[in-house]
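The structure appears right after this line, and notes come after that.
For this depiction, one protein chain was excluded, whereas all remaining protein chains were kept in their positions.
Here is chain A:
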Amino acid sequence: MSELMIGQRQTPKRKKIKLDIPRIVGFIILIAVTIAMIMPLWFMLSTSLKTTKEMLAYPPSFIPEHFAWGNFKELFVNSEIKFGQQYKNSVIVAVLTVIGTVFSSSFVAFGFARYRAKLAPFLFMLLLSTLMLPYPAIMIPQFLLFTKLGLHDSLLPLVLPAFFASAYMVFLLKQFFSSLPNELYDAGRIDGCREFRLYWNLTLPLSGPVIATVAIFSFIWSWNDLLAPVLYLDSQENFTLPIGMAAMLSSKFRIAPWNLMMAASLLSVLPVVALFALAQRRFVQGIVLTGIK
């Protein structure tokens, strides 16, 4: 756009036709990179449906000759793998973690958002400071504690901490609860609500979207976690999916069963993809708010 055009009437058509080279180059780069990003996914999908022989062939085929649906069945039938049991364990851990995180974190966030106390600002700073506390820095004493309580090789140590609120989620929920108008609570009080009912019957029902975000992300965290399960779980029946899948690499198989591992990976990301498809807006918002990727 040059100054010459000022004074002329609108020239929308010419503007659009004008070739914008940087934008076109950018678009082409974007398309190329998107294809490159999607290729590994395609490779995952196609490998999961290949026979062992085709899987090892070079160059790799992009569409399997014969769809080996048996790979998926094999995961559940093969007693070396125990995929079904491990899937169940992961679901149990993730669901309990979500329930624990949602209720405990919203409860705590309600306290921080709605009540004043002398130490409240200090305690909130303390809460925020735990955001950068790395799990590896506290895992050894936690492990020793749970082991002494006889909880080794049990799913309980993975779930229990979730019932004591997660700092990330408290922070997220507190921001939202603080934005709810005070008049609402005054009205609630006049209607005779006690404090707990202000939380349970008033705040929670109004917080559906942000609770959904918390639920989605606590699910994904728990679902993908590897380090804590590795510390606590010893026997294959008790493994969660991530350890179970990592263990498939070990030498029990003569040839590394890449087709089975890709099938397992595919099934393991299914819940996450489903959550994304069901609640894309919440999902994206959660990433933006929490920085969890």
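Observations
The working rule: a contact is a pair of C-beta atoms (placed from the backbone, for glycine too) under 8 Å apart; a residue touches a chain by one contact, two chains touch by 3 or more; residues count from 1.
In the analysis below, contacts and distances are computed from a predicted model.
Of the candidates "Fe-S cluster assembly protein SufD", "Cytochrome d ubiquinol oxidase subunit II", "Sugar ABC transporter permease" or "Molybdopterin converting factor, small subunit", the chain left out of this view carries the UniProt protein name "Sugar ABC transporter permease". For the chain missing from the display, the contacting residue among A:63, A:77, A:126 or A:278 is A:126, taking the whole complex into account. Which of A:65, A:186 or A:237 touches the hidden chain is settled by the complete complex: it is A:186. Along chain A, the points of touch with the absent chain fall at residues 1, 22-23, 26-27, 29-31, 33-34, 37-41, 43-44, 47, 55-60, 104, 107-108, 110-118, 120, 123, 126-127, 130, 132-145, 147, 161, 163-165, 167, 170, 178, 182, 185-186, 195, 199, 224-227, 230-231, 241-243, 245-246, 249, 258, 261-262, 264-266, 268-269, 272-273, 276, 280, 284, 287-288, 291-293.
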